[in-house]
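Here you go, one structure.
For this depiction, one protein chain was excluded, whereas all remaining protein chains were kept in their positions.
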Amino acid sequence: MTTIHSPLTDDAHKVVTEALRDALIDLVDLSLAGKQAHWNVTGPRFRTIHFQLDEVVDAARKHADIVAERSATIGSPPDGRAETVAGDSQLPRQQPGWVRDDDVVATFIGLYDGVIARMRQRAHDVERADPVSNNILLDVIEELEKQYWMWQAERG
Amino acid sequence: MTTIHSPLTDDAHKVVTEALRDALIDLVDLSLAGKQAHWNVTGPRFRTIHFQLDEVVDAARKHADIVAERSATIGSPPDGRAETVAGDSQLPRQQPGWVRDDDVVATFIGLYDGVIARMRQRAHDVERADPVSNNILLDVIEELEKQYWMWQAERG
Amino acid sequence: MTTIHSPLTDDAHKVVTEALRDALIDLVDLSLAGKQAHWNVTGPRFRTIHFQLDEVVDAARKHADIVAERSATIGSPPDGRAETVAGDSQLPRQQPGWVRDDDVVATFIGLYDGVIARMRQRAHDVERADPVSNNILLDVIEELEKQYWMWQAERG
Amino acid sequence: MTTIHSPLTDDAHKVVTEALRDALIDLVDLSLAGKQAHWNVTGPRFRTIHFQLDEVVDAARKHADIVAERSATIGSPPDGRAETVAGDSQLPRQQPGWVRDDDVVATFIGLYDGVIARMRQRAHDVERADPVSNNILLDVIEELEKQYWMWQAERG
Amino acid sequence: MTTIHSPLTDDAHKVVTEALRDALIDLVDLSLAGKQAHWNVTGPRFRTIHFQLDEVVDAARKHADIVAERSATIGSPPDGRAETVAGDSQLPRQQPGWVRDDDVVATFIGLYDGVIARMRQRAHDVERADPVSNNILLDVIEELEKQYWMWQAERG
Amino acid sequence: MTTIHSPLTDDAHKVVTEALRDALIDLVDLSLAGKQAHWNVTGPRFRTIHFQLDEVVDAARKHADIVAERSATIGSPPDGRAETVAGDSQLPRQQPGWVRDDDVVATFIGLYDGVIARMRQRAHDVERADPVSNNILLDVIEELEKQYWMWQAERG
Amino acid sequence: MTTIHSPLTDDAHKVVTEALRDALIDLVDLSLAGKQAHWNVTGPRFRTIHFQLDEVVDAARKHADIVAERSATIGSPPDGRAETVAGDSQLPRQQPGWVRDDDVVATFIGLYDGVIARMRQRAHDVERADPVSNNILLDVIEELEKQYWMWQAERG
Amino acid sequence: MTTIHSPLTDDAHKVVTEALRDALIDLVDLSLAGKQAHWNVTGPRFRTIHFQLDEVVDAARKHADIVAERSATIGSPPDGRAETVAGDSQLPRQQPGWVRDDDVVATFIGLYDGVIARMRQRAHDVERADPVSNNILLDVIEELEKQYWMWQAERG
Amino acid sequence: MTTIHSPLTDDAHKVVTEALRDALIDLVDLSLAGKQAHWNVTGPRFRTIHFQLDEVVDAARKHADIVAERSATIGSPPDGRAETVAGDSQLPRQQPGWVRDDDVVATFIGLYDGVIARMRQRAHDVERADPVSNNILLDVIEELEKQYWMWQAERG
Amino acid sequence: MTTIHSPLTDDAHKVVTEALRDALIDLVDLSLAGKQAHWNVTGPRFRTIHFQLDEVVDAARKHADIVAERSATIGSPPDGRAETVAGDSQLPRQQPGWVRDDDVVATFIGLYDGVIARMRQRAHDVERADPVSNNILLDVIEELEKQYWMWQAERG
Amino acid sequence: MTTIHSPLTDDAHKVVTEALRDALIDLVDLSLAGKQAHWNVTGPRFRTIHFQLDEVVDAARKHADIVAERSATIGSPPDGRAETVAGDSQLPRQQPGWVRDDDVVATFIGLYDGVIARMRQRAHDVERADPVSNNILLDVIEELEKQYWMWQAERG
Partner (left out) sequence: MTTIHSPLTDDAHKVVTEALRDALIDLVDLSLAGKQAHWNVTGPRFRTIHFQLDEVVDAARKHADIVAERSATIGSPPDGRAETVAGDSQLPRQQPGWVRDDDVVATFIGLYDGVIARMRQRAHDVERADPVSNNILLDVIEELEKQYWMWQAERG
């Protein structure tokens, strides 16, 4: 059976594999959380938040794909299955049911706060081991932090 | 707090809510399973299957969104959270790691076989209760069955 | 003079003609009501509501055209003239002049409530007589109900 | 409640409000008359006239929107409700039912003749009071007169 | 050798196979008849009819593809070969050579009259056996009947 | 009745008419054969062959239209009716039913071999009589031969 | 001063220069004649002929540009000035003023008849001297003859 | 025979007809002069001037069409025939043959100087008689004067 | 050194130069003020105002370019340097730092009030001297007044 | 009042704030300087330089927006007001009035020389404090240096 | 192993193979020479020549692909490897390093002069053997000669 050859040393490979694995879980879960809120939000700012959440989902899906294919590229099979995401995700759990627009804003400020901190740590961890993966994670951080500013700016 | 008013009777509402809830879980999990295979497939047909799986994902995401918004429309908050999907999905679990192209084809033939049977049952269940939801599910079936033909046709 | 031949029996023709006639009046008046509010809305949510109303108008115009051409297709000349709409429309009358954004939301929730109930009755009436017209009306209902959900969701 | 501040003097405001009000009614009714004929025309030139009428409708709707928003801009709430249009329109009434292509051409030549004369008068009335509204009405006239030429040219 | 598994019962499969088989032959022959007239029409309405016939061809080809792939989807290999179409088509035969525009209109009114009646019968036949195929045929009918209205409207 | 004036001498007209007539039949039948295989192919290369066949169909339809309109242009009414194609086509007949991908490749290699030989003869026949038709047929040959290379290249 | 070097022999250069010079004058005048008729046509077929004439103009302008740049390419400065076109054009002169649609059709049938005969002669003249220019003129002829067929076909 | 009805008084009609007639001749000749220079320019700035001249031609053609159709609209048949343009144009005659880029710039500065002065006079003449035509001519002037600035700016 | 020739008399030139100079400064500063607020706005309406301000910036930049190029066109070199804008702008100064969404709305209502009054004066000043510049300024006013309506409408 | 939370430590925040502040001023002033030259350039290379300067402006505006939003993202309100730019910019001042194309090239070579040196210093300063801002500034440098090469290459 | 069947006789095959082989080498080397100059050109015409060279490269790459695939089509494997191009190319060698814009123009005039002569010979050689390859080479010549005119025209 085909095995994908890694361009990295074994030590580097171990570090990068772990960082990408966790980043992928965060990003897939972020895309699911974004859709969940997209469907359940209510309140006077419904439309604004409803569409903003689709930008969250689009960005999360795009970055999840880049991160997963980087993982395959360095020879580590990515794992984005539902049970893996549900079991290992560090995102706070969302309650089911309708949710007020103000609560969505507050929830996502908290959610981004955690994801960004973890992503910054991962980017730091892989900096020496694989600068290409480091660059990929810096792009993720740049976009997440920009969205984080916007969630804060509209806190009200 | 806002509650979305249902245009259906209580009995109809109960039937349709359940059908849409299960359809949503199938479709979200199908989109995750499609991406998982997209990232892990190997073999001589890698590129063909790799891109075909993105069509699976695109279709599953599109229909998941339509089904979820129909659920909201009839007054039932949709639930597409990771833990719900992981816990309640009826799709067979996939193993982690690289997977041969022939095995992907076989896996998805089995997977579609089950999804289609369940979707046909749901479409039948809601036919009297809500013809609009029935139409939405028939569209899902039409696309899934067409993809099912193609998976079978390339079984080899 | 040319007369368009109806593919329906006389009885079916009568039922379907009436349903399409009334649906057309509802939809043309909805497009006029949407534009009226689009021009007169004020308040903090001005931009959100202003653009949302153009989606109401676009949908109403698109479906009015489909319904009218279906009427012509079954041999009944459509009637969407100003005096017919003003005289026979069942939509509640709007007051002239500026209107607050919250009032627009409340007005359109009431307005959609009535239109949807009437459209559901019409779809039911033509189901046996002409399944094609039935399908057309189900598409109208699907879109109107989705917009109805959104109006409710942003009620605040 | 919000009131839109007018950039015009009171006298100018009064003149311009009236001109725009009447122009809006003409244009909304023209769009309805265009659709009515679009749906009911028959004869050897059916397709040519059918599609030409959609250009009439598109132009009338576009200019109605510009005129109405100019009215709002100068602080006068626009009125394009069905009852206003049906009650105050100066367009000749159309008969219901199928109509021969030659008769459509003749009808619209007469209809444009009247609209253009009224629009020219309105443009003249506002020339001193508000050159911006004057420019807007001259654009309306330019397009209507060009369409008028075409209706005449194909009179046969 | 691969055989496509049918999601239908044996009885349903037999009814649907036959309906789709005949629909496919009608649609392929309609596309050939449309092109034939497209190339051979003459007369003052040449351009109008010439381009209208390309819309006939486009619609016939699109629906033929959908019908054929639905047939494959339910496990029945489609048959759109020249000899099958020539041998089994129920469309009236066209004469070779130049044809006047008025005659084209008359020919296609007759031709659509027959196709629509047969399609309505087929849609009715499959309604219980396979609602997905029923929906596909209703879409065919909706488009054919709309084109039929236009052919009649321009009869002159 | 209108007759299209030929820009060719009588002798040239006769030669070119025959060449274009036969080319049209080959191309229409090629488009039908391509669709037939597109719908019925099975095997591991299903998707690759399935989409390649749509390129065959697109090219055959495009060139059939050019050839037929050239025939009309030189005053000879084209004949692409189902019975003409079925009766006079020189393409080998295809069997109905599912067909393996390898067999599709072999079939189309044989099929292109014949069509190309006949098209080369036709191009040669009209070279003196009408260089414009000669150029049209050379374009057909260039595209068919390029596709022929690809069919051979993937023979395996 | 720059002189463009000709890739042709002196004899070939002389023959090709003359052919391209005359072709350019025909094509520029055809574009002016097409616009003249586009602006002045009247009658029941006004719109059809009005738009068809813009296709004449577009084709004539495109080919005039190709022919003129080919002339420059072989080292002969092109001449498309108004006085050259007016003085040397072989197109029949058009009368000023409104012109009936039927007369436009008749006029352009005559006009194309002449242009095509002259273009065929020019293509023949340059065949040995410059096959590239020959190809360019054959493309002109192919398009003109196709338009000629359409003008004849709609003669009525 | 159809005559286009003028929306202007007889006096106004006479003034406007003359202004539009002369403007049309200027613009058609400008488009021919632009193409002539486009084909014959040489020198180090060849490409810059070559493409700039196509912008001259595009603008001249666009405005010629607007002016001519305005003339038709007010009931005066436009005249843009080669002999009219060659006979009545006030543009200075260009010499045939290759022309240096610096000379093209100098020529077009002179040429625009004259056209602009005449267009300003025409706009002034029609200001009272027909504000719509006045607006059309002001648009022509705005574009010509902007191009005139650019020609001067690159004089060197 | 090149000097751009003015198509205006000396008196007209002086009046128009001044009007365009001041309009340019207003528009460049408006684009800077719009971006400043775009970056610093906070509050529940963050996204709505954030994007609305980009429309302010786009419009200001587009009109600044048109006004500056008109100035160059009439022979007056435009001046949009930072020091000129900072020194001569009549817009009220904005404070640095975060700013609440409601305050942005209030600020821009005041800001537009002033700009519009000055632009109306400038349009009036140049009406006789240069109708082309007058038209350009009327377009600026039309757009600014429309945006002014929207700012007022959403005041809340 | 909302304050945007910074993902950086206080020391890092101080360093990055200053670097982004100065980068923003450079970029806004570069966009103004580019437009100023775009409007005032003259000479034989007018068009080349005129359009090249719009690329300068587009790049400067795009990067200014990215830098300003990064500043907001790290919790520092950006300052791009006219007075800030005019007061603090380190770009050399440009003279008002027409400027020769060669002088524009020389001016921008000097201008880019300074901006690039300052940007390189800023990128270096933030490298440890915030790698995301470092990446953003490296992108700015990459584009500025490429444009700098082009300005030098065309120095002549 | 697969061998591609040639539609040509052995003699024709030999002649055409050689012509296409040499044409491919010329075109690949032309694309490399174009890029080399694109990167190294300097001087006042930098931008004009820089972008013109990309058109050279685009055309050379497009035609190289067509020629190589025609070679494969007639059963001769194409050879565009670096060592083949470097060893067998008949283009004059370029010096490394910066090159003045005037020298680029002179170099490419010489370079095109040679390529065109060789391409004309090849087109002549294959005229009888394979008219399809002849047509392909005539298209190459048409484009190269047009670019050759432009290089000469801007020689200065």
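We call the chains A, B, C, D, E, F, G, H, I, J and K, going by the order they appear; numbering starts again at 1 in every chain.
Definition applied: a contact is a pair of C-beta atoms (placed from the backbone, for glycine too) under 8 Å apart; a residue touches a chain by one contact, two chains touch by 3 or more.
Predicted model only: the values in this text are computed from it and were never measured.
Check K:V28, K:I74, K:V104 or K:L137 against the missing chain and you find that the one touching it is K:V28. When the whole complex is considered, the residue among A:A72, A:A86, A:V126 or A:A153 that touches the unshown chain is A:A72. Of the listed positions K:L8, K:A23, K:A59 or K:V85, the one in contact with the omitted chain in the full complex is K:V85. Those residues of subunit B that touch the chain absent from the view are 41-48, 50.
Residue-level contact of subunit F with the missing chain is found at 45, 48, 52, 150, 152-156. Along subunit J, the points of touch with the absent chain fall at residues 113, 116-117, 120, 123, 135, 138-139, 141-142, 145-146, 148-149, 152-153, 155-156.
Assume only the chains that are shown with their structure count from here on.
Once the centre of each chain is set as its mean CA position, subunit C and subunit I turn out to be 42 Å apart. Measuring from the averaged C-alpha position of subunit E to that of subunit H gives a distance of 53 Å.
Multi-chain contact residues, meaning those touching two or more other chains, occur in subunit I at positions 2, 4, 42-43, 45, 48, 69, 72, 135, 152-153, 155-156.
Pairwise, the chains that make contact are A-B, A-C, A-I, A-J, B-C, B-E, B-F, C-D, C-E, C-I, D-E, D-G, D-H, D-I, E-F, E-G, F-G, F-K, G-H, G-K, H-I, H-J, H-K, I-J, J-K.
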